[in-house]
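What you see is the complex with one protein chain gone and the rest in place.
Moving on to subunit A:
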Amino acid sequence: MALKIEDNCISCGACLPECPNDAISEGDPLYIIDPELCTECVGFHEDPQCAAVCPIDECCILDPEYKETQEELLAKKARIHPEG
């Protein structure tokens, strides 16, 4: 499941440098997560890093529209980072 940024985002940008997949971009006015690039940090970290650094409660949350299994997320990671 990819994460998404809710509209309570304060656009502080804390999440931007944390994403191992460069899935986050600065939108107008809120930051956006590209679900095609989000792997919930699987393979890199135990927890999604955007949520870990976000100062807002319930801002970076799982997006129910993009349900993926652990295997699918790992496959996505392998696709984004073919070098490993």
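Methods note: a residue touches a chain if its C-beta (ideal position, glycine included) is under 8 Å from a C-beta of that chain, and two chains touch if they have at least 3 such contacts; residues count from 1.
In this text, contacts and distances are computed from a predicted model.
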Missing subunit (named according to UniProt) among the choices "Spore gernimation protein", "Radical SAM protein", "Branched-chain amino acid permease" or "ABC transporter ATP-binding protein": "Radical SAM protein"
Contact residue for the chain not shown (choose from A:30, A:56 or A:80): A:56
Hidden partner chain, residues of subunit A it touches: 8, 10, 12-14, 18, 49, 52-57
